[in-house]
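In this view, the complex is presented without one of its protein chains, the others remaining in place.
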Amino acid sequence: MNADPTPEHALPDAAAAPTVGSSMPGGSGSSETASTGFDLSTALGGARADDEERARAEVVFEADRLSVFYGDFQAVRDVSMQIHAKEITAFIGPSGCGKTTLLRSFNRMNDLIASARVEGGLRYHGEDVYGEGVSPVIVRRKIGMVFQKPNPFPKSIYDNVAYGPRVLKWKKSDLDDVVEESLTRAALWDEVKDRLDQSALGMSGGQQQRLCIARAIATKPDVLLMDEPCSALDPIATLRIEDLMRELKDEYSIVIVTHNMQQAARVSDYTAFLTVDIDDESGQRTGELVEMDRTDRIFTNASDPRTEAYVSGRFG
Amino acid sequence: MTTSTSARPAGPGASHRGLQDPTRRPGEWAILQFLRGSATIAILTTAGIVASLFPAAISFFREVQTVHGVSFLEFATGTFWAPDFANPSFGVLPIVVGSSIVVVLALLVSVPVGLLSAIYLSEYAPARVRRIIKPALEVLEGVPTVAVGLFAFWFLRPTAQEAFPNLPWTGPFAILIGGMAVGLITVPLMASVSDDAMRQVPQSLREAAYALGDSKARVAIRVVVPAAISGIVAGIVLAASRAVGETMIVLLAAGAGNPNLSFNLFAGVQTMTAFIAGKATGDIAQGTLIYDTVFAVGSLLFLVTLSLNLFAIRFVRRFREVYE
Partner (left out) sequence: MSITSSTASLPQRDSIRGAPPAGERAFSIAFSAVLGLGIFVALGGLAAILIWAVSAGLPRLDWGLFTNAPSTARIETAGFRTAIFGSLYVIAGVIVLIIPIGLGTALYLEEFSDRTSRFARLVDLNIQNLAGVPAIVFGILGLAFIVRGPVGIGFVAAAGSLTLALLVLPTIIVSSREAIRGVPRSLKEGALALGATPWKAVWTQVVPYAAPGVLTGAILSVARAFGEAAPLLLVGAVTFVTFNPRFWSDGYSVLPVMIYQYATRPQASFRLLAFAGVLVMLVLVLFMNSFAIWLRNRYERPLQ
């Protein structure tokens, strides 16, 4: 990684303008162009950005030159970004760009892989996620996650939703209410209220994924990480999940990884575009953040030519 | 069930496009017939077992009915098993109960030990440790049962009596020791079937639970074990089948002489297998009642293990269907 031209990389406080990764404007677009952080407000001209930032809610995640390794292999390099509350943030990029790896580092799911290692800083509401004395188990209890393929437990619908509350040892008497509330929030209650005791495996794929969302929000996390949540679903089920995400946005911060640019354009407020840098010698593929901006700008007026090339379908 | 992509039809000519069907060449044809014949041996073996057991068993029931006036009900419920006494008695319950005790004792050892070992191997053990423990369990499974039987009789039994002198040890045999030794050698079977089942549980289920902040121990208990339950049940059933058929260990450690219905764990109790091995040592004459008795007990044993095996095979299939 080249020298970073913005030395004041120490992250500003939450209300200030965000630091986003971006490449040098007018760069050649070749793969060796380094992605570097610089201040969005300078690039876009102060007033507009300031207004936007004032309207945004507080910062939930703050990544500071975050890198993820599997053994000697670097999967993600020096990502710096901010995720704001009550927004939907999408990660897009070609396959192998590390967007899923990046997402899984947010709730320390990568800890499950023995060789995985993280460098750089990641803060959740100002607290270092990988700091001393932070247990991944506790981190995951605060941050909900929905996976690529619906993965309900082979248990009843009720037990699926109640799993998280039971982990937290919530009162048994509250469980019925929690289950109903979560299923209602996930727009599933009316469909399943009469068969809560039946196996979740008997549901359709779309229903299963909404059940997984209900399960993830049952313990009331404030963030929902979604890893390509619609890639295994048909278009109608996909639209239902997207509607649901828009509804959930008023209470949750949502980060979604998607390979589907239209989906990112449809649902997200902000979009981070990642690309893959292939090392000429070793052939290693390392993901890098190209830029992060308001979704409409990424899709209509991207500041990096690589982003423009990708969203217009010219590569990836 | 299988992962191979080859599903070539077997019939001559079905598998080949060409000018001349190579399966019609004499050499090729003879080889295919040999392979098919080899495969038939598995079916013939089962047929042979049935054909050797059941006619003799039927002639047993006919004879005890006509000569000794013992009905099938009396056979099934009688509590004294002495078919070779001068005044013979044909109540099969004592040896059925003996086999049942062995199964229960064996499962009391092999189910917890095998399941815990499987959880450790599947969920906890680093690859390095797994590469040591798996073969060690296979070695345990391969220990000849004569050796285990002598170990049980000459080491476990005296050691147990020394450790617990106040227990009512009676005579040199103890079915408690025999059953537990059978349990020890069925641990690898229980462990490997359960381990296979747990490793087939999709990683995505574990991840779902971890993402909800669950701990490793509870992910194993609340997600992995329930998801693998039909495989685990199959393991238990196979272990039971193995225990009911185990011969040398019970023969050496629990004896083959007691004709009484006995639930005394600290004494010798006869099992179906020990009876067969004790009586049918080559020199019994064909056509005699005792010869037929051996085959009748053998039929019972075969039917019990057959139903257990078929049950286990169904469970394994169902499990594989769920997770492909």
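Think of it as A and B in the order they're written, each chain with its own count starting at 1.
Everything below uses one rule, namely that contacts are C-beta pairs under 8 Å (C-beta built on N, C-alpha and C of every residue); 3 or more make two chains touch, one makes a residue touch a chain.
No experiment lies behind these values; they were computed from the predicted model shown.
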Omitted-chain contact residue, chosen from B:62, B:131 or B:318: B:131
Of B:117, B:230 or B:258, the one touching the omitted chain in the full complex: B:117
Contact with the hidden chain (one of B:126, B:142 or B:168): B:142
Chain not shown: contacting residue from B:205, B:223, B:289 or B:312: B:312
Subunit A, residues in touch with the chain not shown (by the definition above): 13-15, 54-58, 85-86, 124-125, 127, 129, 131, 133-135, 137-139, 142, 220-222, 251
Missing-partner contacts on subunit B, residue numbers: 1-10, 15-16, 22-23, 25, 27-28, 31-32, 34-43, 45-46, 48-49, 51-53, 56, 109, 112-117, 119-120, 124, 131, 133, 135-140, 142-148, 150-151, 154-155, 184, 187-188, 191, 215-218, 220-221, 238, 241-242, 244-248, 251-252, 273, 276-277, 280-283, 286, 294-295, 298, 301-302, 305-306, 308-310, 312-313
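By definition in this document, only the chains that are shown with their structure count from here on.
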Residue ranges of subunit B in contact with subunit A within the complex: 126, 202, 204-215, 218, 222-223, 226-227, 322
Footprint of subunit B on subunit A - complex, ascending: 107, 109, 112, 114, 137-142, 144-145, 147, 149, 151-155, 163-164, 167-168, 201, 212, 215-216, 219
